[in-house]
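This structure is in structure tokens; I'll ask about it shortly.
Note that one protein chain is taken out, while the other chains of the complex remain in position.
Note that the chains are named A, B and C in the order they appear, and that numbering of residues resets to 1 at the start of each chain.
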Amino acid sequence: MGKEGRSRVRTVCPYCAVGCHVDLLVEEGRAVGLDYATDSPVNGGNLCAKGNAVLDLLDHPDRLRTPLRRTASGWEAVGWDEALDWAAERIGTIRDRHGPDALGFLSSAKCTNEENYLLQKLARLLGSNNVDHCARLCHASTLTGLAPVLGMGAATNPLHDLAQARCLFLVGSNPAENHPVAFQWVREAKDKGAVVIVADPRKTPTAWIADLHLPVRPGTDIALLHAMLHVILREGLEDKAFIRSRTTGFERTVRAVRDTAPEWAQSVTGVPAGDILRAARLFARTRPGALIYCMGITQHHNGTQAVRACANLALATGNVGRPGSGLIPVRGQDNVQGACDMGALSALLPGYRPVADPQARAAMEALWGCPPGTIPDRPGLTVTEMEAEAGRTLRALVAMGENPAVTSPAGGRVAEGLERLDFFLAIDLFLTESARSAHLVLPAAAWAEKSGSKTSADRRVQWSPRAVLPPGDARPDAWIITRLARRLGLGAHFPCESPEDVLREINRAVPAYGGITPERIREAPGGIHWPCPRQDHPGTPVLFEKTFATADGRARFFPVSFDPPPESPDADYPLCLTTGRVTAHYNSGSMTRRTPALLELSPELFVEVHPEDAARLGFSEGSRVRVVTRRGAVEASAYLSSAVARGVVFAPFHFPGTNRLTLDVVDPEARIPAFKAAACRLEPL
Amino acid sequence: MLLKREDVQARTITEDGRIFMEKAARDGLETVWDRYRAQQPQCGFCELGLSCRNCSMGPCRIDPFGEGPQRGVCGADADIIVARNLGRMIAAGSASHSDHGRDLVEVLRKVGEGKAPGYGIRSEEKLRKLASELGVSEDGQSVEALAVAVAEALEEEFGTRKKALAFVGRVPEKRRRIWEKLGITPRGIDRETSEMMHRTHMGVDNDWKSLLLHGLRNALSDGWGGSLIATEVSDILFGIPQPVASEVNLRVLKEDQVNIVLHGHNPIVSEMIFQAAQDPELMGLAEEKGARGINLAGLCCTGNELLMRRGIPMAGNHLMTELALSTGLIDMMLVDYQCIMPALGETARCYHTRMVSTSDKAKYPFMEHREFHPENARDLARDLVREAVENFVRRIPAKVLSPPGAPVKMMAGFSVEAIVSALGGSAGPLIDAIKSGAIQGAVGVVGCNNPKIRHDYGHVTLTTRLIENDVLVVDTGCAAVAHAKAGLKVPEAAEKAGPGLRQVCRALGIPPVLHMGSCVDNVRIFDLAAALAHALGTDISDLPLAAAAPEWYSEKAVSIACYAVASGVYTVLGTPPPIFGSQNIVKLLTEDLEGLLGASFAVEPDPARAADLILERIRAKRAALGL
Amino acid sequence: MEPFLFVDFSRCIACQACWAACRREHGGVSRLHLLCFQEAAVPLACRQCRKAPCAGFCPEGALVQEEGRGVKFLEERCTHCGLCAAACPFGVLEIVPGPVPDLSRCDLCRRRWEEGLMPVCVLTCPTRALSLDAGGAVGRRRRAQPAAFPVS
């Protein structure tokens, strides 16, 4: 690879869940450049803007280089032994004093499978199910929505399979901006003549190539999906053979959509009835068709229901279980799928076995070698519940790579809660908005500074090897958790020294990962798609080709009811605020807002407003405006664009503030916050 | 379908051709020229040899301008595709001549076995000569037994068991060594053709150079194999041609006689027809029907075969075949095979003419098929002549146009033996004339007609230019008929020759353009060339000789041209062969072969410029010989 | 044919990957500009004009048209007069201020080119909106046309 002493190491990009390969050029343990992994079966060398700027995360001046303890006079650098001893002492004390339920653990979709596995194991060995992570904020409703429908809540087809689809229906999903590399397969399908239908309140770059754009009002997707199903059934376009042979519960769903005609949906969604009719016919007649949905579906008060409405549409048209079809939730973070698989969820053990299931608990306790009854039998607190309980019943919180002060709804209250904790331990790359409230901050290694496996949105498990050294005294999260566990007297249960050792334990703990051994995965150029139960199993790119993962092997239709968003525009708050991503930034922005190139592209919070709304309110492009909801207000600059419908305001959620505006409501099943629709008003400054 | 006068002028230089082209148009006939025009534009890829249909992964084409695909589906590039196509053309041409030869060998065997009534051994001398060449012992054998033995030996030439064809022995030593060095000594006639078809199958020989070398070998298996056997056995069966006077052009068709026209290439059938037409009973029948006799006339090479040996008149060459029908005077046209346009049958339906196909391997739309075999030939020939006579009365007066004027006189019959005898028994005087410069050199002007070239213009222009420069022209096939129509084949034509050649012609009483036969008879030219080279103790390529095919069209012509060059004779083609898609192959054929074989190809559509190329060549060869 | 950056506007999704790649490759200044419009975006960079106005206007001969290699910049001749930037019809040539003023202009990643590598923007673009293969891209456009309108 070119120059003397320079090596080329293929790593998996730390940003979104497409799982792109990035080749780092390494000299003496330092990254000196990146190159495009043109031979990668995953991304073929393509990278998005964030991927291109990924090197800036290594050696970033803001990186934490040593453990920091908060003192009255400010941050004090401490050694690892001192820091870990202190952390163990505080956690132990709080547990002894308040019981294990006073402990909370925020795991991270930004960390490897091994790290997530270790953190949930630590929590559970300490006797707490209070372990959760930010999947709760993005795709929890996919898990709760799809698990009873298909038997598991994951993308049914690999992302590159989109290229084989003849029809792509994207609902509340904007891969052109959020997953640009994955968009290539949408583009490829379109090149081959596929029909593209996009339902989104905004005319996003994804919608630029759409044959049909359905500008649905935020929060009314279920009405749209119902109306489409109504048309399909009315016109007999459903896949009768598939429904008969592979599903149950269809009749109840038929009844549920009896009255949801396009004309009714038009009044609810704002999408012309004719377009709904066309979309339904196109999707039903053009097979195979893939239904791609994202946080536009999941982040609602009825996210679970909306996910099931998507599933009903895909099942009714037979678009599950064959190449080019599928139900594809595109995950946001690089390892959100893996973190869920590892049981970093308050109600689920590794491999999605409910904590309430005694057999599941017993199996895990046996594997871990701990006394029966160690794992509590009740689900623990979710992310939002932990935040709400912070400083109340929850006395100590360990946050690994999470920044809830920015990412969680009603962010202002979360920050206050963090301040009230007896002990808040943050493990992160940077001193994030949340970490500023911590008592102890431990410097973590970034993606290329540690080895581990990650699972991308399409269940592709890939190994990302360590390429460079962490800056200063930063350490991989796995190292930190293991050392902390040993100081907490759990050393016997944490024998693993390397990520490979941990993965071997995962092979035994998570059946779907049974055959994904370190030896195999390091050699697999495109990773392995779980389920891969045995060493000789090739992996499963397309799920449910023969049978579903439900008890009877059939998919189940769930009748879904539509109820309008809890908050609609009114005289005081006449506009509808929806949130989303921009191409330059990522999640809370703790990484991207520290990257000069990306900050240059998108330096500050803005709100996208239709020009006519702006004209009526008397402001112009670039004006400063205040966005006000019942929960708070933030300032932003105005960006005028007819990409949003009249009456809709869009704000990216990567900047502190946006989530102070959003609704304080969660989906009753998934406990996912309703980020996507809130009533607001704009006040020119 | 009315023709403009300038169209007619542009299509042919012959007067009868013009008259009957207009007649044909009036009668609503579609001629070869009309069809050629309807085919315009013709496919440029195919013209360049860049299209390949050898397999069903294709068809494939190579973009000659470099932007589009440069390889076929199999990966063959322009060089390979052009070489394969050319190879298959050679194979087809070689197969045609050789199959023609084999048919004659079969008759020879049947004659020996006494199963071919009417046929006989006309030239025992040649039979014995061939027997000795083939190593067949003559001791105590009857002529019939010898015929069988020679036929058997000739059959072997077609097979696969030889290291070299027997007649390679006629080739000068130096040339044979060149062939051996290049590995192109022909081994078996069918073997080389079969091997060519094999090599050009997808995934066999993909070295364009070795493909082309095998092409030369395949062509040599024709020139010193198939064609040569055809000529020699024809001579054995039907006699060695001797100088004979005859006439040519459509005016040889007589309004008051039963006109039977013989068209094709193989004389087996037409020789029997000739015999039957001499039958007094049938001649009587003709008179009964009001005809003044039975007039046999020839077209193409079957015509040439009978002209050479029996002196029958020639109605015309390849492009005249349809126009001959348009006279309305032909009572029967008998065809065997090769160069018979599939359109003829339908054309004839416009008239009373009966069209009869005779070969088991060649059938045509709208023709009666009356199959000839050595066993039934004599009787069938009589039947057919009778039927032709009976058809005389069915002429459609309104459609008859008697060609005005008189036919052109001509001399033919110049076999090698006849030339040597005209020279007084040896090639010496010819060699002397060449040495003295009276004759600068000799050129074989051969080949077909092609509607891409103004009919006969290429032949006549080139040949006129050559004889003006004291170059003796020998010819065969359709070229020979073109020259005859232009009046170049009478001793008086010596006046058109340069002073040296004129003097030689006058002294010997021969025309400056010598008719050596049909297109298989091109081998006579090479026989003569080889004899001259022997006499001078040198190689053919050192002699001041050349060959030209100004109006060629057929695959047989490709084979002929290739064996000409491989035998050491510089060959100028008028119509571009489909090779120009590969500059490598063009360079090899037009330049590099010179170093390997002492001869190469040139392509020159303008006959006057072609003549200049040839004259330059002859001067160079003469200079090299110190003449 | 001399290569140039072929931009298929219809494929661009405004993802900014090319911009970010260019900026990284060229020390923090992107030589490629992504112009976003309401429903389209256009990456704009030096067009590698065959008769380049920038070279034509340069009074010092610092920009010269090299046959087969496009416009070449001879730094030692440059007086930073800015005429080239003014001459460029596309505004993609920039004098970068600094102690040693530099000319910022897309050179198709000439350094990578010499190592046999593609320009970074082409490699990174997920939708193949950018390519060096104009012929191929134009051909794909032709083939994307609906061939036969139905004639029964």
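Brief remarks follow.
Just so we're on the same page, contacts are C-beta pairs under 8 Å (C-beta built on N, C-alpha and C of every residue); 3 or more make two chains touch, one makes a residue touch a chain.
The rule we apply is simple: contacts and distances are computed from a predicted model.
For the omitted chain of this complex, the UniProt record lists the protein as "Carbon-monoxide dehydrogenase iron sulfur subunit", which is one of "NADH-quinone oxidoreductase subunit K", "Carbon-monoxide dehydrogenase iron sulfur subunit", "Protocatechuate 3,4-dioxygenase" or "Dihydroxyacetone kinase subunit DhaK". Within the whole complex, touches from the chain that is not shown fall on B, C. Of B:Phe45, B:Phe238 or B:Tyr457, it is B:Phe45 that touches the chain left out of the display.
Although one chain is not drawn, its touching partners on chain C can still be listed: residues 1, 4, 6-10, 47-53, 89-90, 134-135, 137-149, 151.
Residues of chain B in touch with the missing chain: 39, 41, 43-45, 47-48, 61, 64-68, 576, 580-581, 583.
Please note the rule applied: only the chains that are shown with their structure count from here on.
With centres defined as mean CA coordinates, chain C is found 36 Å away from chain A. The geometric centre of chain A is 84 Å away from that of chain B, both derived from CA atoms. Chain C contributes residues 11, 13-17, 19-21, 23-24, 28, 38-41, 115, 120, 123-128, 140, 144 to its touches with chain A in the complex.
Only residues 2, 34, 36, 38, 43, 45-53, 55, 176-177, 180-184, 187, 191, 203, 205-206, 208, 583-584, 596-598, 600-601, 641-643 of chain A touch chain C when the two sit together in their complex.
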